[in-house]
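Questions regarding the structure given below will be posed in turn.
Incomplete set of chains, arranged as in the complex.
Per-chain numbering from 1; labels A, B, C and D assigned in written order.
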Amino acid sequence: MARFLIKKEKTIGQVPGEPVFIGEQKVSSTSIQMIDYDKHTLTDMKIEDIREAIKHKDTSTVTWININGLHDTELIKKIGEGFNLHALVLEDIVNTGQRPRLEDYDNCLYLVLRMMFYENKTGKVQSEQLTILVGETFLLTFQEKPGDVFNPVRDRIKNQKGRIRKVGSDYLAYAILDTIIDNYLVIIERIGDKIEDIEDLILENPDETILTKINSYKREINYLSKTIRPAKEFILQLCKLESEIIKEPTRTFFRDLLDLSSQAVDAIDTYRDMLSDYLSMYNSQVNNKLNEIMKVLTIFSAIFIPITFIAGVYGTNFDFIPELHFKYGYFVMWGAMIVLVLFMIRFFHHKKWF
Amino acid sequence: MARFLIKKEKTIGQVPGEPVFIGEQKVSSTSIQMIDYDKHTLTDMKIEDIREAIKHKDTSTVTWININGLHDTELIKKIGEGFNLHALVLEDIVNTGQRPRLEDYDNCLYLVLRMMFYENKTGKVQSEQLTILVGETFLLTFQEKPGDVFNPVRDRIKNQKGRIRKVGSDYLAYAILDTIIDNYLVIIERIGDKIEDIEDLILENPDETILTKINSYKREINYLSKTIRPAKEFILQLCKLESEIIKEPTRTFFRDLLDLSSQAVDAIDTYRDMLSDYLSMYNSQVNNKLNEIMKVLTIFSAIFIPITFIAGVYGTNFDFIPELHFKYGYFVMWGAMIVLVLFMIRFFHHKKWF
Amino acid sequence: MARFLIKKEKTIGQVPGEPVFIGEQKVSSTSIQMIDYDKHTLTDMKIEDIREAIKHKDTSTVTWININGLHDTELIKKIGEGFNLHALVLEDIVNTGQRPRLEDYDNCLYLVLRMMFYENKTGKVQSEQLTILVGETFLLTFQEKPGDVFNPVRDRIKNQKGRIRKVGSDYLAYAILDTIIDNYLVIIERIGDKIEDIEDLILENPDETILTKINSYKREINYLSKTIRPAKEFILQLCKLESEIIKEPTRTFFRDLLDLSSQAVDAIDTYRDMLSDYLSMYNSQVNNKLNEIMKVLTIFSAIFIPITFIAGVYGTNFDFIPELHFKYGYFVMWGAMIVLVLFMIRFFHHKKWF
Amino acid sequence: MARFLIKKEKTIGQVPGEPVFIGEQKVSSTSIQMIDYDKHTLTDMKIEDIREAIKHKDTSTVTWININGLHDTELIKKIGEGFNLHALVLEDIVNTGQRPRLEDYDNCLYLVLRMMFYENKTGKVQSEQLTILVGETFLLTFQEKPGDVFNPVRDRIKNQKGRIRKVGSDYLAYAILDTIIDNYLVIIERIGDKIEDIEDLILENPDETILTKINSYKREINYLSKTIRPAKEFILQLCKLESEIIKEPTRTFFRDLLDLSSQAVDAIDTYRDMLSDYLSMYNSQVNNKLNEIMKVLTIFSAIFIPITFIAGVYGTNFDFIPELHFKYGYFVMWGAMIVLVLFMIRFFHHKKWF
């Protein structure tokens, strides 16, 4: 997963409101898709010239324009002029290190958040900044890479499923946010499955790799938390927002979304707590292991050290050691040693060391 | 206890507001129970066709309809039409991974929480999502599995105990919530008893099983916390809610409920703190044990190593070792060894090692 | 000290508002004491029939009725009728597991908290639930066991000390709460003295009993916190309460009480922090001790193992070992050993091990 | 530094509002100093009879009366009557265990806080409760011990420095509080210097005395926190207070004071965090030390145990041990031992043990 805080250095001293692409260029060319619909008509086309899209801006149809490729700042500027956007919005669109948030401009709502999805093929999480601008009759989405999670929404528009074609751009915004948060939940669940596997590993054989695992999951969970928590916050704002763009009936849907994102945040907190529980469990297990090791060492030492001493005594070369000349001296020594060993074993057994 | 976060994947791209059963189907068929009562009349029957129940919707009697089996989405849809429910309510009823919460729709209050009870036979906690819809003259409860905790409420209705027959659906909602929270308290107490037993185990013989126990109780407590805390929150909301459905006299009862759920949350917090105290106590005990082991090892080593060395010296084969030829050399060696040992014992005693 | 969460099981399904005694019956019979006073008159008597007391309810004198023995639910019901109390109040009075709180009913304030006092004879803390009902001209106190902390208040009434006889039931409530909180402070101070003694124990000789002590004090402090913190909260509520029962001049006294209870809560927090500091201090000490033990072991081993090895070498029976036949070989060996030992001692000294 | 929670026991059952001196009597007699000033006149005198001071109460001059010695409850009562103070104020003045706070009585502001100063001679912190009563034309300060920190204020009054002579009692209160908080900052800085020295000690030689030091500084910091944090809170209250006593222009100065006390609180938090960082650093260092000790032990043991075993083998008295009769058997043995030792050294070096 990507770093959250992006390189700011090159923007120092930059004129505020001037769009300067900050991030890694991921595609060579930009592409623009326009879906224009109302209850009866539907246009879905790739367009070359953004002016085509701007023409649809003030018609009563909902115009959804999706721009892939943020590095083309010229295009962004044209869009800014065409849709009459605030200079700071343009600057923020192309700066891919934005904190998820909502800004209420006069003619549109500016939403920025991270779109993430789990790529089944690679098993990796794809993450990218998505900017959504919601006007009364239009909705713009900006992203750098072509792949996104909106196909279910597009299908619903095309197939006239549900209410989406009957209602306005605010419901489209809801549908898009819903898909994004659904994907959050999938990602959380995937990482959650991996986290839950750790417990058995700790109890079986706590080794260093577990430490690395716990730490890497912790970082992933933190990344998710930093991504999803502010998203939840701005959905709460959306629920309360007094704006002409969000109609009353759609508000109920946003409240549902709020609950979904609360679930996501709860799950993240649960997994974070589990990870820190696992860490302390791991440490306890390591201590237990140390105790076990020390017990083995101590038992061996305590049993053999005394009898080795006895053997040592009878290995001395004194002229006169009466025991050495007893007939069964050697066997008596063995006997004494065995008694000593049994006594030690009893002692350790009494101490519940084994 | 069940996982809190449910599988969301299959709902991605689903039309919002379309009821799709998410969860594990627990029964093969649905069953509907209707209790219809006022001060004078009482009907209690199993019904087959939901339309029968819908007829009672607008009568002045309180109509309590309990639906077992959420997987029958057709039935849910019919209920939705009959009782004029919001599309999102229907979607949420059949999605068994809801976060406990309260939603105030125009014609009804939507409550979702987890119903839990301790099964005395198996010693297990049964947990299931319960949706409560409270209208002015009706109350709907939705659950997947047949067993529930409402028999005391049903008895009170049948036997005209207390005020329940004299008042409206809001009091019925209170009675149901009261029973649910009473059961929460029972469950907390049961797990609390088990948690309190841990302390003695730690002091007696701290072994690895305690770690596993602490962790599993911690998870149970966390599950309870995640279940009960939002329930407390929505009861607080209920106390403050300005809705025509909740009458003023019932509000006092909800405040009492709030206190009960505060007690539950307090108890959960207490047990959570106890568990973390026990964990650190366990770790301290493990360290103590390690100290004890090391003391034994050190005492043994420190006593025998020097005297073994002495024996070793007199086991050398030098041509000229005067001591070997002293008459009582051997006994002098023993004497010296004993003096050394006594000195060591004194030293360790002085250091308070035993 | 008693468990906070009481057995709820027997109340499941109970009709709300029906008084059912929950707790341990401590006395065989109930007793009722009535003190009825104004500036000029004073009646102090034990009464048998509660109806006698009810007669004084609406007179202009302040009527303080203290009931010992909550298990007599019939009596409680009669009081409920006589003083026109809400059904839930009756239920809560006899349920001895209430959370300290304040409830503002129309005709009276309902206060529940724990009365605790330090018994000098036994050195134990007595703790019991106390319910206070404050009406405009009456004040009821309910407790299970006969002993209480109110004698100073009774003396002040009898001896006309201070303003108590000149003012109303609100001031009486203040006087009672003041005495209760004074007793809290005494208890906190007693346990605080014991806690402060721990530090020296840890530094002198950290053994397992300290762990048990820290844990038991922690539990006591937690119990106090759970008792006193909500009491502080409801005193804050009292200060702000807009009720005809609390007169303006008495409000200043409640603010003073708030400060007193803040002191209590602060002290509890201080002691809790001290306990957790002591725990980590104890753990550090245990680790220090382990280090010391290991140093002794290592020094002994490292000094004797090499020289024992040398002795071992000259104990071999090779045909040709030149050193054995040197004239002073034996003494040279001793010399070498002593040099080695001195070197080791220097090494450990250099490492600051002793 | 003194204990915060004072002995409450003797006040149980005391009539509220009755001044009873609680604390340790520090002086044998009380002394009263009166400074009475306005823009043009100045009186500074020790007075014997408080009635002299009371005469100045309602004149337009600012009358600052400083009372040393709180045990003289008769005097306090007289002042209470003279200045028309609330009974609770009198009780609180002589109870030296007050929590810093502000109370707004009708005719005066009641402030209580701790006055502390660093005694350069002894290197000790002197701490004492100070009560300030601010009326429109008078200001009373109460303390037990004679020494205080107000000389700079007195000098400014005498020398007409700054605006102090031109403005009212509220500015005098500000000047006094400013001096007190300046002294807080000095004390924090002094203890801060000591705390910052700990780090080097830990890294050099972590022994038990550090643990004691960390703990004692922690306690001092906690004491300061408990003293200064509520002071900051009541200064915030002062900034917002709607009272005729505090004039608008003085409010700006109180805001400045608020910032100063925020700095103090920040510094306290910083040092508290540093102490807990140092504690965990110390524990880590102790563990490191243990590791080092164990390495030495293990290296010694692992090197000498195998070669001692070899010597042991050739010390056996079997009739037929061929190696013993090899010509250079003894030297071969030495060679084998040296090879073994070198191998072990390499092994430990490879493991990065030294």
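Here is the rule we go by: a contact is a pair of C-beta atoms (placed from the backbone, for glycine too) under 8 Å apart; a residue touches a chain by one contact, two chains touch by 3 or more.
Remember, predicted model here, so these are calculated numbers, not experimental data.
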Of the full homomeric complex, 4 copies appear; what's the total? 5
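Please note the rule applied: only the chains that are shown with their structure count from here on.
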Could you say what rotation angle superposes chain B on its sequence twin chain D, using C-alpha positions and rounding to the nearest 5°? 145
Homomeric contact chain A-chain B: same or different residue positions, threshold half: different
Rounded to the nearest whole Å, what is the centre-to-centre distance of chain B and chain C, using the mean of the C-alpha atoms as each centre? 26
Using mean CA coordinates as chain centres, what's the chain A-chain D distance in Å? 43
Interface hub residues of chain A, defined as touching at least two other chains: 315
Building nodes from the protein chains and edges from chain pairs that touch, which of line, ring, star, complete or other describes the result? line
On the basis of the stated criterion, which chains touch which? Give every pair. A-B, B-C, C-D
Could you list, by residue number, the parts of chain B that touch chain A in their complex? 4-5, 7-9, 11-18, 86, 88, 92, 97-99, 101, 103, 205, 207-208, 211-212, 215, 218-219, 222, 226, 279, 282-283, 286-287, 289-290, 293-294, 296-297, 300-301, 304-305, 307-308, 311-312, 314-317, 321, 323-325, 327-330, 333-334
Touch list for chain B against partner chain C, complex: 149, 151-153, 155-156, 161-164, 174-175, 178-179, 182-183, 185-186, 188-189, 192, 199, 203, 252-253, 255-256, 259, 262-263, 266-267, 270, 273-274, 277, 280-281, 283-285, 287-288, 290-291, 294-295, 297-298, 301-302, 305-306, 308-309, 312-313, 315-321, 351-353
